[in-house]
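The next block holds one structure in the form of structure tokens; read it before the comments.
Excluded from the complex is one protein chain; the other protein chains are retained at their positions.
Letters are used for the chains, namely A, B and C, taken in the order the chains are written, and counting of residues starts over at 1 for each.
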Amino acid sequence: MESKLVKINKRRKAEKKEGISRRSFIKSLGAAGAAGIAGCADNPAQKILPFVKGDTTQIPGVAVWYSSTCKECSAGCGIQVRTREGRAVKIEGNRENPVNRGGLCALGQAALQSLYDPDRIREPLKKVSEGGREIFKPISWEDAFSEVAEALKEEGYKAFLAGELTGTVADLWDSWCQDHDIQQAVYDPMQPVDLARASELTFGHYGIPKYNFEKAEVIVSFGADFLETWISPVEYARGWAAGRKPGNVSRVIHIEPRLSLTAANADKWIRSKPGSETAVALAVLKLLVERGNGKNLSESVINRLKKLVSKVNIEEVAYVSGIKRSTVLLIADYLHQARSSLVLAGGPAASKERPLGLFVAVNFINMVLKNVGRTVDISRMRKPRTSVRKVSELVAAMDKAKVKTLLVYATNPAFSLPQSYNFRYAAKKVSKIISFASHMDETAKLADIILPAHHSLEEWGDAHPFNGVYGLTQPVMRPVFNTRSFGDMLITLSEKSGNKKAAYGAANFEEYLKNAWKKIHVTSGSAESFKSFWLKAVERGGYFEDLEKHIPVRVSVKDEAYTVVAESFKEPEHDHGLMLYAYPSVRSFDGRAANRPWLQELPDPVTKIVWDSWAEIHPETAGKAGIKNGDLVAVRNKYGDLKLAAYITENVDQGIVAVPLGQGHTEYGRYARLVKGGNVYDLLQTGEDSDGVVLLGSHVEIKRLPGRPKLVNTQGSDSQHGRGLARTAIVAATAASHSNGHNGGHHAHQEGHHEIKQMYVQREHPVYEWGMVVDLAACTGCSACVVACYAENNIAVVGKDVCWQGREMSWLRIDRYYEKKGEELRVSFQPMMCQHCNNAPCEPVCPVYATYHNEDGLNVMVYNRCVGTRYCSNNCTYKVRRYNWYEFKLPEPLNWQVNPDVTKRTAGVMEKCTFCIQRINEAKDIAKDQGRLVEDGEIQPACVQSCPTEALVFGNLKDPNSRVSRLAKSGRGYKVLDHHINTQPSVTYLEDLKWEIT
Amino acid sequence: MARKVSGIVIFVVVVTGFIGLLMVAYPLKADQSSSYNKIGKRAGVYNDGQAALWDLNILDHFHYFGPEARARGYRPEQPIKFSHVTHVQKNKIECQFCHWSVTKSPYATIPEVEVCMGCHKMVKGTSDQQKTEIAKVEKYYNEGKAIPWQKVHVMPDYVHFNHKRHIKAGMGCQECHGQIPEMPVVERVSSMKMGWCVSCHRHEGTSIDCATCHY
Amino acid sequence: MGEAAKKEIGYKDVNDQVLRMLEPPGAGWYIQLFICVALVIVGFFCWTRQLLFGMGMAGIAHPIMWGVYITNFVFWVGIAHSGTLISAVLYLFRAKFRQPIYRLAEAMTVFAVMTAGLFPIIHVGRPWFAYWLMPYPNERALWPNFRSPLVWDVFAISTYFTVSAVFFIVGLIPDIAAARDRAKTFFRKMLYSITSVGWTGSHSNWRHYMAGYLLFAAFATPLVVSVHSVVSWDFAMGNVPGWHATIFPPYFVAGAIFSGVAMVLTLIIPLRRVFKLHDLIRPEHFDAMSKLIMLTSGIVTYSYLTEFYTAWFSNNIFERYQFWFRPFGEFKAAFWGMAFCNCIAPLSLWIKPLRTNITHLFILSIIINIGMWLERFNIIFTSLAREFVPAAWGGYNFSWVEFGITIGAFGWFGMWMTLFIKFFPAVAITEIKEVMPVPMRNPEAAGQHH
Partner (left out) sequence: MKGEKAVVGVFTYMDDLLTAIEKVKAEKRDFRVYSPFAHHLIEHATSPGRSPVRFVNGTGAMLGLIAGFALAIWCAMDWPLRVSAKDVVSIPGFVVIGYECTILIGSLAILAAIFHFCRLPNILRKVGYDPRFSDDKFGLVVGCSSGEVDKVEASLKDAGADEVEVRDGL
């Protein structure tokens, strides 16, 4: 982020004063003034409300940035929050944080919509019976606290079920629970706990290792969708992209029954039969051991491994997995010959009833390949605390009516704990449920009393994802609603309940946090005072050690590891019934993101479906059941049933029905409830030897139901029809060759240099010529940029019905094309935004100059001049202009997020990507103040900023030394359709590079 | 014969009507207007606040170019009878003393109530009216409430005007706002139509790119 | 000599027959007017919905940004065309069959342009700012973009409307004078006195009038070519595959005349029957119009084939795909419907008896009208549905608002036509008289005067 723009606030206690304080949002100054553009209906008489008290950091009209840490998932990415007049308006990645280094995923960007969710719990609530119905009634904080304190004082079985808490608040929670004699259980369905358990078996340390993708030459993934949702997708995508830089091209082989985002981006996607990954991993392990890998290991280990894999029959594995024998050999060859490699397992394919076998086998592979310590860093482990077994014990106790008081925070078991655990039924037998939820989700609905907690953007906190990273969370604005910080509530409650043990030496959580950080200050060995250490941490968004620093770790393989693998041979042969394949999606995650309209309207990265939950079925399977694309199907087993639209695709195995997780809420706000069809979790079964949720393995049957629901797919055609829009250079290479990707570029180079013939003289750009480069080799299609664009540019969310008519408003869309060559499926992702063509076809057809070309090479769109003839959109070669069919309004307070620097468009107006012209103007303004020109990299449009892999680069093409002009001239560069219709776009695409793995 | 007569009559009526219209419109214009001459509100305003030749003052009365709040002469009643005459003309306070953000932000902004109280903790006024008005400010401050000022220079939200750039370029406040020091109640002296902005930008040779203001 | 002469009807009979149409209307006329006004109200209601809630009420969506409204616009401009063709071009060519039908064709022109002119305004997203397309001095110091085909359209359509309306009104003046001289009621007398602006038919009146009328015809003739050429440039200037073709102007002009003549038939056949104008509008006139339909149908068919040939010959993948898509894609029904209505059905006119078979002609004219609407549908919708980037391909959802406005437009057109035939002479009295034999006391000796 431009450091010039970053102003770090020193938040003072004085602001806590009640009433209107300096931080109160002031509703004038053009910020909220949504006076219509339409001349006839507006009454522009406005009020102007000044601050009561001044603050030197708060200048109306100037953005203030706060560093913080994202708490949407447990990856722990650093964020920077842009606030205007005291309201958070945009979240961006923080370059300082080593987890994400500037990028941020779609989910993190959309945290704002969770903050401003109109259906958030606005004040403490108590469930009362009124006229035979149970309803929630607002109560005061005093009453709420005293009531909860009473419950805490009572003797009996008390339990606290929480989500994956991190950092100091987790410590506070632990000691608080101990002090109050409360049983703890942690539940977060997205945690690959079994992976952490497998590490304990194979390495002797519980936890999820840190994977260094950038150092791996060959990456083999057994179902781990590390580019979309798996553990820390931004971090991994960044590493993956770094490994794919020309000259350093790593090869990815992905084995999964379904085309996930990672499968789509892999050099080779191998379809496996569901559940057969363990066998494949063992076969690979056998081949590697046979080829002499594993010499680094101790004699005893390698001998035991040899003994273990001796039972593996490659032919049988090939039969069971549906993967050709030669392909299995190929994987082993690649791994064997690679100088460095990385083997992963995860995702729904790995969350089986008995998942440890696969994880341990994969760990063994990494061990024999000498990856441990290089690409698999076990010195910096993530330590998830989720334990489904513990949760199920708790539920069993609840079911026996043993549990007197149940406290719930940051988890939604009533939705995301499979029906087979019977949480909802058991919860009725608990005499008092106390929820700290900030959203009215399914679990909060069961509560007797709700003490709404702050959103993470409103409170102090920290995050400690793994060793060496201490992210700090700070409040970026006054609370939207009458809520309290969770930490503060715990401290207050222990005071109220009069618990003697519970003395935390702090009046509030902020103080507690500072005390905890004093320890970090000490361990950091920093020479400066705590005050300056603290201020620096607040400014940077945390304290980060040098992650390159090597920490030696001893590895010890436990005997149990071999047993687990040996047991996996006994895994029942997969029968031929249909299996449910519930996969997490960046759109809804585990269900926690379903209340965000941006994400609901974001097309699924692979299927491109919006606002829906659907069942992906192979045409063969569908044919047997007489199901056609778009039909309503029932997916059912003994636990429940789903009514979903069928999405017939060849990109899933015949034996599975793939359904995205997290949709089908019955509570959790108006947007989450919009997606009907049922909750996939309900159908999942319990695990035998799993501490996580078992996503694979539930047998289901499908049946066609009458009716055709609206299944909204934003992709027009899956094929490029040979038009060469998203180009891929297939680099032919054997496992042994290490040639870099440059030789793949000549193809684009030749076509790019066609002779320009035109009637008119080309325009000169005196100072700036803004342009962009999109590196398709780095683009994963993760869609973070799309959400960033929505957030920055006030793009309207239109809802399912309007999307169905093809009227979504996304300025930046990611086109996804399939190309089949024999058995190989090549998937291309192409971010498509306004190309700012020099010969823009849209400009001359506008009768009123609402769009024209300016001196900076921008294709400017003047909304207030637009009459709405829509000719420009017809003439736009790239179809990136969006039209306001209606006036879309967001409910209060979702509209607080509106960026005051960008005009809200009214109905009847065309709009499109402007390269974030408000940022260009701001940067130019600052540069002018300082009497200089805008520097390279100073301007980052929202999409460029958000990209985890830096696939997008923006800058001045006029400056030959800028990054964008150097990249644009590279051999891989081409401009979409330019050689066909000579539009001369300012956006250069760099060809995708894919290895041919044969 | 009758035809000729009627023709002449029609011609005379049309011509006198047009001249009459001009006569009605013209005296309202800028400096010639007696009301403006008295207090000279519009002295120093670029191009008399006229967007174009036909942007006549009289048209404002018919809300021809938009609603009242966007017309010249818009003078809403304010919650506090704040007088720029007292503060600026008599007591010689600099504009930027109160409107301090004008060099830092696109917005000039109304000063915080705290800024008012900076002086008015001491200065309690001499006349009765002053005393009551200052008491009102004090009340707002003590209650922690913002003073609901009526916005005088209302711009549509698709116009991104940057005060900072104009002040840093050495423009005086009066070039757009008129002689504020002489206004007991602030009044809009120019229509602030686009043509008016553009005529100055052309005159000064500054950017007339649409994207300067509209994005 | 003229056709009317064969039945030996006199000047008085012409006045009788034509002005009889202006007599107080019967119930049928009122019903017709009521239906038309009701349709206009339906259309207006739909438009109000659209104004209130936004363009989303119409079925257009990305990527098909122009839909039914522009189709209707082109359709009605096309209808307008044959009026000017019959009144101006055939006047210059001295085609004798034009006289009885040209007034109605001209009225059709004016009212069709009035209908067509509504559609761009209905179509734009912010119709209250549609006046920004006109170059008028404004307080924003901005002008329209004269490089935009839409501004050309504004000029072309407004010029066309002005010129054809003036041509129409000027042509009416002597006939209104005739109506004035026979008017019975006070209202009618006043109406015709004012609208005939004191026309007497003196020799100096006729001298300047005829000179001016000829020049009008000469000036309106290039408009026949230019208006639809400019309308076609709305498409041809775009880069959309299926639009960007040099054949568009002649293709559109031919299509316009084709549909216009069909519309004249649709209007004149019932009129002839209701007002018993069999003496004035005779089978020979229908035969001539049938031949015109045969010619223009041939040109239109040729254009269709040329488009396919060009797409094939250009070796442009986008064009080729487009022209594969039209006959075999999502909207193939529209294509084959168009091909049947515009290419196959008119072939029936090669059989001579069918050219004067009124029932056949009436049905055929309606078929052609549908076919020409479908032609515009094909050009606009299908081209936009399959443009350059396959990811952005899309379809269309028709909405009841579009349907309401479309039928409202027919009501609007019908309303003006209905009012016109009862208030003004719908057949040109003076021009029919011109082609009748002049009464001579001494027919043999008449030659000496020539």
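Criterion: a residue touches a chain if its C-beta (ideal position, glycine included) is under 8 Å from a C-beta of that chain, and two chains touch if they have at least 3 such contacts.
Nothing here was measured: the structure is a model prediction, and the numbers come from that model.
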Residue among C:Trp29, C:Phe45, C:Trp128 or C:Trp206 that touches the chain left out of view: C:Trp206
Option touching the unshown chain, where C:Val40, C:Val74, C:Leu223 or C:Cys341 are the choices: C:Leu223
Hidden-chain contact residue, picked from the options C:Phe53, C:Trp143, C:Phe410 or C:Phe423: C:Trp143
Contact residue for the chain not shown (choose from C:Leu92, C:Leu347 or C:Met440): C:Met440
Of A:Ala224, A:Cys846 or A:Cys876, the one touching the omitted chain in the full complex: A:Cys846
Chain C residues touching the omitted chain (full complex): 10-12, 15, 135, 141-147, 151-152, 155-156, 158-159, 162-163, 166-167, 170, 174, 177-178, 180-182, 197-212, 215-216, 219-220, 222-223, 226, 230, 233, 429-431, 433-434, 438-442, 445-446, 449-450
Contact footprint on chain A, counting only the chain that is left out: 758, 760-763, 837-841, 843-844, 846, 849, 851-854, 984
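Keep in mind that, in the parts below, only the chains that are shown with their structure count from here on.
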Distance from the mean Cα position of chain C to that of chain A, given in whole angstrom: 59
Centroid distance [mean C-alpha coordinates] between chain C and chain B, Å: 53
Mean-CA-position distance for chain B and chain A (Å): 50
Overlap residues in chain A, where contacts from two or more other chains coincide: 39, 849, 865
Interface hub residues of chain C, defined as touching at least two other chains: 142
Residues of chain A defined as touching chain B within the complex: 17, 19-21, 24, 26, 28-30, 33-35, 37, 39, 42-54, 59-62, 849, 852, 854-855, 858, 860, 862-865, 901-904, 914, 917-918, 921, 925, 928-929
Complex contact set, residues of chain B against chain C: 51-55, 65, 191, 193-196, 198-199
Interfacial residue positions of chain C with respect to chain B in the complex: 137-142
